[in-house]
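Shown here: the complex without one of its protein chains, the others still in place.
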Amino acid sequence: MQMNVRDALNSALDEEMTADSKVYLMGEEVGEYQGAYKVSKGLLQKFGPERVLDTPITEAGFTGIGVGSAFYGLKPIVEFMTFNFAMQAIDHIINSAAKTNYMSAGQISVPIVFRGPNGAAAGVAAQHSQCFAAWYGSCPGLKVLTPYSAEDARGLMKAAIRDPDPVVFLENELLYGESFPVSAEVLDPSFVLPIGKAKIERVGSDVTVTAFSKMVGYALKAAELLEKDGINVEVINLRSIRPLDRETINQSVRKTNRLVTVEEGWPQHGIGAEICMSVVEESFEYLDAPVERITGADVPMPYAANLERMAVPQIEDIVRAVKRACYRSASGK
Amino acid sequence: MQMNVRDALNSALDEEMTADSKVYLMGEEVGEYQGAYKVSKGLLQKFGPERVLDTPITEAGFTGIGVGSAFYGLKPIVEFMTFNFAMQAIDHIINSAAKTNYMSAGQISVPIVFRGPNGAAAGVAAQHSQCFAAWYGSCPGLKVLTPYSAEDARGLMKAAIRDPDPVVFLENELLYGESFPVSAEVLDPSFVLPIGKAKIERVGSDVTVTAFSKMVGYALKAAELLEKDGINVEVINLRSIRPLDRETINQSVRKTNRLVTVEEGWPQHGIGAEICMSVVEESFEYLDAPVERITGADVPMPYAANLERMAVPQIEDIVRAVKRACYRSASGK
Amino acid sequence: DSTPFTVDIAVPFKGHHIEPPPQVAETSPKELMSFFRDMSRMRRMEIAADQLYKSKLIRGFCHLYDGQEAVCIGMEAALTQQDNIITAYRDHCTYLGRGGTLPEVFSELMGRKDGCTLGKGGSMHFYKKENGFYGGHGIVGAQVPLGAGLAFAQKYEKVKAATFALYGDGAANQGQLFESLNIAALWDLPAVYVCENNHYGMGTAEWRAAKSPEYYKRGDYVPGLKVDGMDALAVKQAVKFAKDHAITKGPIMLEMDTYRYHGHSMSDPGSTYRTRDEISGVRQERDPIERIRKLILLKEIATVADLKNIEKEVKKEVEDAVAKAKESPQPDPSALFSNVYVKGYGSRAFGCDRKHSSAVLP
Partner (left out) sequence: DSTPFTVDIAVPFKGHHIEPPPQVAETSPKELMSFFRDMSRMRRMEIAADQLYKSKLIRGFCHLYDGQEAVCIGMEAALTQQDNIITAYRDHCTYLGRGGTLPEVFSELMGRKDGCTLGKGGSMHFYKKENGFYGGHGIVGAQVPLGAGLAFAQKYEKVKAATFALYGDGAANQGQLFESLNIAALWDLPAVYVCENNHYGMGTAEWRAAKSPEYYKRGDYVPGLKVDGMDALAVKQAVKFAKDHAITKGPIMLEMDTYRYHGHSMSDPGSTYRTRDEISGVRQERDPIERIRKLILLKEIATVADLKNIEKEVKKEVEDAVAKAKESPQPDPSALFSNVYVKGYGSRAFGCDRKHSSAVLP
């Protein structure tokens, strides 16, 4: 069976709202409009306006309300139309949600999910294209999930809603319509994925490529191309940016001895940098070549199609970096 | 001569406001109260209420006003009482200030300085202790400066105010009262430091330690202790997080072959990770030991003195990490 | 013919903590003819943008202004370019009103080199600083404190002019609006807060987003005025009044009662949350261009045929501009790295694969 990411998310929301009456959804246009990207389609009709709430365009206000209701014991899902707009509410995500369980020594937990599209879409320019994975991923108290496939979307969303801590759930607009094969197990209402575990999407022996969200697909395509050149790529879908599955990454690199990281966000202080550091910390002696990183270009996102294409990673960038990592011999180090 | 960091900042503000009538200062308590930490002492009296403006406690509002006035051509200095509160205004710092020159293809530049204490103070707990160097440092369009000494504070503040782009200027409350020797050159009104250049605070041959802000002092003290153990440490004061002076760092590591990074912020996606990645990218073959990082603990800041001490880097942490980096032989790699 | 005459304003102004201006506007045959031509050009431009979007020459978001033209035109009639305007993402017509050209608009929309930001900003980010237009902002509400900041700068520089910050009915609930209004009022800034109430924020009707959708009163302690935003002359009269108030007394809020014909942006058909009758009712009874056409005919300033001719002319202008824009090349790849900073100090900006693409920033 095939399922697209939108339906995967929608079904996960539906099932968890069915299973737990404390779960509710709020955000701009999530109700009557059925979601700006239709992720919440049908939920208002099914669960009613007490549990699917259209909000005004006031992110700080409604995010604070969501967090406050989680203090009380509800399990809100707060949709940001995109994560760019969550910057208006980031103080509540960090200071009110992430830190409260710690500050209160466990007295007040904050079971909340912040979700919405993150990073670049197509042609939406600088203010609508930022990737926030690294920012949120730096904050203790938050969990940060980045689904790629329909399986990821379903399993991680269900895990996020059930999780007792604040979860930042970073979707990707360009993946909503993408379809993936799903097993019966994945479709079962009991299906859930573990938080903090990466998935080896493709087993390989020559080089490890880490990616998350949309870039997993690019990495897999690059791996296919590289196969023809005789390079056998292991692709790791990170799934969880925080906790980061350092173990899976390091194990893979200890096997392949080479690492290329891929992300759409800006490079400085990014996911690639952290993964490189982690491998240097834990597996330095296994590295046969410098770690390579592919990232979004270090510029605000331009609108023009040709510039935009240069500003987001392409399959050819991954191919080139992998080749650099592989053709460099261990002794050349 | 000795000068403390507070006076260094104050004199820099004073001189640049004297030199350029477009420069003005706004923020909470900067005027009549003379600054929450007295950095703006005397400026209201000297420049009057048109150029030193007390604002209500509405960071989003006054930051937006500051940025708008910079669009027009003024040169605002926006003080945040601490950078924790700037999260309420971060959308303006990123979306309105950092991206506008790019989005407008150079039509609208944004000559503004955002300044205030960043990171941990003493005993102020989780909501008042966050380091934002990595977040802001990840954003193209921003420059991010982190002074350590009085010389840094004066030279970088004057550079920031004269700079035509948005500058995030991260001070440290615990350094305000610290005194440093300053030369006549530093005290001259024409003194200015280059943006994007690190300073080698201490020349050494065995290991490179990078640090910024308060941690430079710790690194220097650790270096003294290590000297006794026969380890000759080179200490780099980063000064500028963005642009990051990759050249100086890599040159140093190519000489010492060992690297320890120090920062007060959280580890994941931090400054240390970026520096490690940069050295792996550019100087991999020179590294004789894994890069070590000392960071703030990966937890929200606790209040209790003993826990807080464990949550911020101590000199002994640096000493320990340096020893690990040095006692590990190149062949053990 | 610029002989002035007066026209009664049909819909009464409503004041909040202020005496509304006289219910009459001064105009001239010349002005009315320019209103007609300029609004017709805007209307055509937006329709052309719709078509270009549908043929996939415009990407991403694209928010059209047709229906709301009188706000822009009436405002420009009362202002000079010393006054500043700042608005949200629905900015094509505002740009034109401030002296931008059709080829720049279409080139930008298609991401071409001759666009108003060389293709870098796209639909939502138009600017014309030299004529006092400061964008073109994508984050709902953000332009409002930015506008107050422009007003601050005018006051600081002792320029006797005002800033008009435009925002929608959806944006009207944003906290930063209230924060900046308080400051503007404390500091007597020459800031005019202009709510373009087109009655929907995306798919949300005003009353579902605001407990009090009387936007001209939402400044609370700041005076406000409700204006028929479909009547360019009413807008002109109100804006003149507001500018004067702002310069002499400080901030004031205008609510422009207006309507957008198109959906919110191109992915919104614009018909799920409102009836087709509602839309056609506004078109028939309140259309800002038709109102001016009627007035011109009534006053016998021009004939039906003259006006049809003008419409043909602007149609041609628009077609030519589209054709010209289509010829415009994509921006040079080097533009990827330009304008990140004004001053880059020789630092390096990196492409996606930094070992393959990077640039030194001068």
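Every chain is named by a letter (A, B and C) in the order it is written, and numbering of its residues begins at 1.
Keep this in mind: a contact is a pair of C-beta atoms (placed from the backbone, for glycine too) under 8 Å apart; a residue touches a chain by one contact, two chains touch by 3 or more.
All values derive from a computational prediction rather than experimental measurement.
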- request: Decide which residue listed in B:Asn10, B:Ser40 or B:Asn84 touches the omitted chain of the complex.
  value: B:Asn84
- line: Touch with the missing chain holds, among C:Met75, C:Leu177 or C:Val322, for C:Leu177
- prompt: Pick from B:Leu44, B:Ala60, B:Ala150 or B:Ile241: which residue touches the chain that isn't shown?
  reply: B:Ala60
- prompt: Which positions on chain C touch the chain that was left off?
  reply: 173-179, 182, 185-186, 208-212, 217-218, 220-222
- request: Mind listing the chain A residues that contact the chain we can't see here?
  value: 24, 50, 53, 55-56, 58, 60-74, 91-92, 95-96, 100-109, 111, 140-141, 143, 163-165, 194-196, 243, 246, 281
Field: Positions on chain B contacted by the hidden chain, ascending
entry: 28-29, 32-33, 36, 54, 56-58, 60-61, 84-85, 87-88, 121-128, 267, 292-300, 302-308, 310-314, 317, 320-321, 324
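Note that only the chains that are shown with their structure count from here on.
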- line: So the chain most remote from chain B by C-alpha centre is C
- line: Expressed in whole Å, how far the mean CA point of chain A lies from that of chain B is 30
Message: Need the CA-centroid distance for the pair chain B / chain C, whole Å please.
response: 40
Query: Rounded to the nearest whole Å, what is the centre-to-centre distance of chain A and chain C, using the mean of the C-alpha atoms as each centre?
result: 36
Query: Got the chain B residues that touch at least 2 other chains?
result: 60, 91, 95, 102-103, 140-141, 281
Task: Two or more other chains in contact with one residue: find those residues in chain C.
output: 118, 120-121, 125, 137-139, 175-176, 335, 340, 349, 354-355
